[in-house]
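Apart from one protein chain that is not included, each protein chain of the complex appears where it belongs.
Up next, subunit A:
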Amino acid sequence: MVHVGSLVQFSGHQHLRQRLVLSILSGKHVRIDKIRSEDKNPGLRDFEISLLRLLEKVTNGTIIEISVTGTAILLKPGIISGGTVTHECPLSRAIGYYLEPIIMLAPFSKRPLQLTLKGITTDENDLSVDLLRTVTLPYLQPFGISDGLELRIKKRGAPPAGGGEVQFLCPIIKQVKTLNFVEPGKIKRIRGIAHAVRVNPQFSNRMIEASRSVLNRYIPDIYLYSDVYKGDESGKSPGYALSLLAESSTAAIHCAEAVSKAGVAPEDIGLEATRALIAEVNKGGCVDRKHQILVLLMMVLGSEDVGRCRMGEPTPRTIQFLRDVKNFFGTSFKVVAADPSDLECSHLLYSCYGTGYVNANRTLA
C-alpha cells in the first residue's frame, strides 16, 4: 500500500536547507530539481550530499532519491529520531552550515539529540560555532527550549584543514511556546569571544583591544574573552576570529563576527567585527538578521495562538522562507510596520497564527 503524501516542488539549489527542514517538519514530500543544471559542474555539491546524509542519520524512515545527474532530489521524510549521532563534515562548508538545520529539527525528535560534528568550526560563509552557542541557542529560550540545550566546542578547526569538533545536545519538547516579542529594548551588555588557533595567542588580545577602542564609548558592561585553544584542540590550520554580540534589556541579541584573512592585521579584523556589530545594532529589532528564519519557523510551529515579533526588514532568504512556509504549512504572516506613525522606522511586526505543531515523535510513558 503506497500512500502518496502531498508533494511540494521547487527548483534551484538555493534555500535547500530550509526546504529540507520544512519538509521534514511538515512531513510533506519535497522534490527539488534543476539543481545547478546550467552550471559547468552540475548537481549537488559535496556539502549538500553530506547534509542529506546527516539528515538521514537523525531521522528514521527518510527516503532520499537523487537523480543520476544529481540535479534533482526527492525527499520523503520520516520521523526525527535523534539519539547519539556522529558526523564528519566535508571541508567545503563550516559546521554552522550543518548545525543550523539540525537546531531547527532537534527539539522535535523522539530522543534527545547528542550530535558530534567534526570539521571547520569558523569560516567566512557560515555562522561560527561561537555565535551558534552564544546567540542562536539563546534565541530558542523564549520558545521553551532551554534545559539541556548545549553546544560544546571540543576542538577548534580553522579553514582550510579544519579538525574541529563540537558536540550539540538538545532536549525534546512537546510544543513550542508562543512568542510575543515586540519590545526591542536597549543594548545593555556586549560580549565577545576572540579566538586564535595555531597563531600567536596575542592576536586575540589585539583584536579585543581594537574592538574595545570603539565599543567602550557606549556602555561599561563589555566583556571580550580571549579564547586560546592549544595542541590537539586547536585543529589543523592556523586562524583567528572575533565574534561579538550585543544583548538588549529584553534579551534581544545582535551579533557579528569577522574571520582572519591573509595579510590583514588582527586589529583590522577586530574593527571589522565591531563595525559589523554596530551596523547590526543600528538595524535594530528584536531579532538579529541572521536568525530571522529560526525565529519565524518557531513562531509557525507555536500553539494555535497569535505570535508576534518585531524585526527589521526581511532578508531575501527570509522572504523566500515565508513563501516556502506557506507552501508547506499553509501559514502566512501578517507583516506590517511596527510604528505606523513613524516613517523613519524600518522595523516590521511579524505576526502569525501558529499551526499548533505538536511533537508527534515524542514517546509517551
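Rule of thumb we're sticking to: a contact is a pair of C-beta atoms (placed from the backbone, for glycine too) under 8 Å apart; a residue touches a chain by one contact, two chains touch by 3 or more; residues count from 1.
Keep in mind that, in the parts below, contacts and distances are computed from a predicted model.
Taken from the listed names "uracil phosphoribosyltransferase", "CTLH domain-containing protein", "GTP binding protein" or "DNA-directed RNA polymerase II subunit RPB3", the protein name that UniProt assigns to the chain not shown is "GTP binding protein". Considering the whole complex, the residue from A:Ile49, A:Leu74, A:Ala161 or A:Val214 that touches the absent chain is A:Val214.
From the set A:His87, A:Arg133, A:Arg156 or A:Lys290, the residue in touch with the chain omitted from the display is A:Lys290, counting the whole complex. Remark: the omitted chain is touched by one listed residue; of A:Ser50, A:Thr178 or A:Ser260 this is A:Thr178. With the whole complex as reference, residues 1, 3, 5-6, 12-17, 26-28, 36, 38-39, 60-61, 78-79, 81, 96-97, 100, 110, 124-127, 178, 180, 182-183, 185-188, 214, 217-220, 249-251, 257-258, 272, 275-276, 278-279, 281-282, 284, 289-291, 293, 303-306, 308, 313-320, 322-323, 326, 329-337, 339-345, 348, 351-353, 355-358, 360-365 of subunit A touch the missing chain.
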